[in-house]
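Left out: one protein chain. Kept in place: all the others.
Order of writing sets the chain letters: A, B and C. Residues in each chain are counted from 1.
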Amino acid sequence: MLGTLIVSCPDRPGLVAALAQFLTAHGANILHAEQHRDTTSGLFFQRMQFEMARMDPDRTRLNRELGELARQYEMTWRLHASGDFTRVAIFVSKMDHCLYDLILRQKEGELRCEIPLVVSNHPDLQRVAEYFGIEFRCIPVPEGNHAAVEPQQFELLQSRNIGLVVLARYMQILSPQFVRKYSERIINIHHSFLPAFAGGRPYHQAMERGVKLIGATSHYVTEQLDEGPIIEQDVVRVSHREEIKDLVARGRDVEKTVLARAVKAHLEHRVVVCGRKTIVFS
Amino acid sequence: MLGTLIVSCPDRPGLVAALAQFLTAHGANILHAEQHRDTTSGLFFQRMQFEMARMDPDRTRLNRELGELARQYEMTWRLHASGDFTRVAIFVSKMDHCLYDLILRQKEGELRCEIPLVVSNHPDLQRVAEYFGIEFRCIPVPEGNHAAVEPQQFELLQSRNIGLVVLARYMQILSPQFVRKYSERIINIHHSFLPAFAGGRPYHQAMERGVKLIGATSHYVTEQLDEGPIIEQDVVRVSHREEIKDLVARGRDVEKTVLARAVKAHLEHRVVVCGRKTIVFS
Amino acid sequence: MLGTLIVSCPDRPGLVAALAQFLTAHGANILHAEQHRDTTSGLFFQRMQFEMARMDPDRTRLNRELGELARQYEMTWRLHASGDFTRVAIFVSKMDHCLYDLILRQKEGELRCEIPLVVSNHPDLQRVAEYFGIEFRCIPVPEGNHAAVEPQQFELLQSRNIGLVVLARYMQILSPQFVRKYSERIINIHHSFLPAFAGGRPYHQAMERGVKLIGATSHYVTEQLDEGPIIEQDVVRVSHREEIKDLVARGRDVEKTVLARAVKAHLEHRVVVCGRKTIVFS
Partner (left out) sequence: MLGTLIVSCPDRPGLVAALAQFLTAHGANILHAEQHRDTTSGLFFQRMQFEMARMDPDRTRLNRELGELARQYEMTWRLHASGDFTRVAIFVSKMDHCLYDLILRQKEGELRCEIPLVVSNHPDLQRVAEYFGIEFRCIPVPEGNHAAVEPQQFELLQSRNIGLVVLARYMQILSPQFVRKYSERIINIHHSFLPAFAGGRPYHQAMERGVKLIGATSHYVTEQLDEGPIIEQDVVRVSHREEIKDLVARGRDVEKTVLARAVKAHLEHRVVVCGRKTIVFS
């Protein structure tokens, strides 16, 4: 079993050694450590992976002493064990490319998660979910009033013990309350290279502007639409020959790849939010 | 000797055959033809390359009859012969990476042009130009008043018979009058993936927003800053580890590559402007 | 309805005009024409796309006169109409990533084909084929004797009117007789950047050599294993951190993308074989 400890705190000398010593004293064998200093905020970030075989299986003492260390260094921390698989809900509308892609990667073992739930505002993708043995819930959304269905969605997420919501081309805007409840636990895919072409119909905007590359951006959802911390982006080359339908087709490939990489990084506890930005450890 | 004929006109059946027949009747052997239909405007574009060996060396008749054909089809046309090398002026400020790159590519024979002139608002790059035997003219620009030096620049461009102006990180904004005089003959490199991060300090903007790719965009200069038709773009991956100085260094590579590709395409008469966009024939 | 005419012949002056005139005289409106001269062989290649609306629906006369033109110019030609969808059989073993990818792209309308048949030497992927309503035939192959099952496979392909066989990670070697019967109509995906790492276990070979990029190659199958004309290739970056299982996972993405692009180009009649190489028109 592997453990992953992610900490952040104001930078000061000796942090790397102090944390290494702390984990080793608790029986951990550190395999990887990666650090980052954010020059703007003066914050230090570290992600450590360690073998837990010789550690006390009861993590009570570890947690208590981590808490003490954290107070001493004004540290924020998260501890994950490799056995704790995140349970993911995928929200979709009618497009199936990201849905298939995520499910197939999970089946191949590329994504460290379970996918027990698909939620949609349309019935179209019920058959896909069921083919893969995943519960499908169709919750139609009254136009312009997503908040109306959120209590029902929230209850569903709670009862299914969902730890991550992936908006896989879910063409709806969540309310600020919903976003706050799942802060840093909702990942969206936007079909443009943000901040270019935020808002609606980005492929039409790209066509109109005559760009030579189109892109996709995966980010945590925040209360400001299309403004959340970016986790992953990529682009693909297009030419004057491509019409809208071709951009949409080329875009599908980059959308699903970018979303899968962002979800994978999140599930491996490699993403840390730092203000408007993310640190994505390798 | 190769000829290149570029035409555009309202689309109608039989155009490809009519043009092929016209050129063949004048002794041309067509080597390549590439077409494009712009669905928004309904315009047809064609670029034809042909061997001119058996054509009448006096192009008077060809030009006259092309003119007649053009009237018949409401056609715009340009005819270039491979012997007519464009004369290029490179405008720079203090950064030398794009300047070196363009000059070295020209020396290698990658760019079909002559580079007889470098213009700068600073004296810093005089030695570079002179090392390569290129005339260097330092024309300091009064702050916020580029128009003041444009008569002098314009006279210089005229007297040196310049057909293309390349702004190779020339940190000045040209006046609308200057831009109109050299319409579709001024190419700029902007150090961001436009339309993201238009305006000043794009690397700082990119850093602030936390994007995972930074880019560069080469475009024809129009009266609207950073809004001209895009000829070429590319991006390079960055991470949270890169500081501003690293973005600037990574950016240099993509800036010079993108600018060189755009200039090369222009010099090979492969670029046609269509509204806000470009067609770049292969 | 669109027509596509592909011709090749010894190069001589006037070919482009002669073909344009021929098609126009038969009522075709030429939309695109693309040419290539192979300097090694001295051959000329042209692909023309044209609107067929005003052409004689009975193609007898067109075919006869094309035959005459072909004799005159020593021309090889193929004529396709956009209504003639190729029928594709996908051969698989146990891995499903390329199979899903091809089927999903066909459903999205990206691939101009029908997929009526999946053939496998293992029963594992039956459920996938059937979920998408595709006939699945399991034909186990005696070790080292693929020829033993080829009569049965061949009959199946004939009876289902198959025009293209795609080996989507079909871990078997076809006999020369089979390959000859479907010359330039069998496309394989090899999981390396050929000619590097031909033969078995390319990811292990890549790991052992310590390359920094792994790739995939899609090619027409010929009698020489892994030596057929390459249609498409791509690579993906890897580092010292990747173990074999990671290379396999990264490789899946590039395999399916490369195979899909090659199949798409073939189905759009954009691929022409020229000796050991392919011309892939844009």
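In this section, a residue touches a chain if its C-beta (ideal position, glycine included) is under 8 Å from a C-beta of that chain, and two chains touch if they have at least 3 such contacts.
None of the values given here were measured: they were computed from a predicted structure.
When the whole complex is considered, the residue among A:E34, A:E135 or A:E208 that touches the unshown chain is A:E34. Interface note: of B:R169, B:R185, B:R252 or B:K277, the residue touching the hidden chain in the full complex is B:R252.
Where chain A meets the omitted chain, the residues involved are 13-17, 20-21, 23-24, 29-35, 37, 51, 54, 282. Counting the whole complex, the residues of chain C in touch with the unshown chain are 36, 38-39, 193-197, 208-213, 215, 229-235, 239-241, 243, 274-280. Mapped onto chain B, contacts with the missing chain fall at residues 96-97, 100, 104, 108, 110, 131, 241, 249, 252-253, 257, 282.
In this text, only the chains that are shown with their structure count from here on.
Over half of the residue numbers at the interface between copies chain A and chain C are found on both sides, making the touching surfaces mostly the same. Note on chain placement: the centre of chain A and the centre of chain C lie 37 Å apart, centres being C-alpha means.
Rounded to whole angstrom units, the spacing between the C-alpha centres of chain A and chain B is 41. Across the assembly, chain A contributes 241 as residues in contact with two or more other chains.
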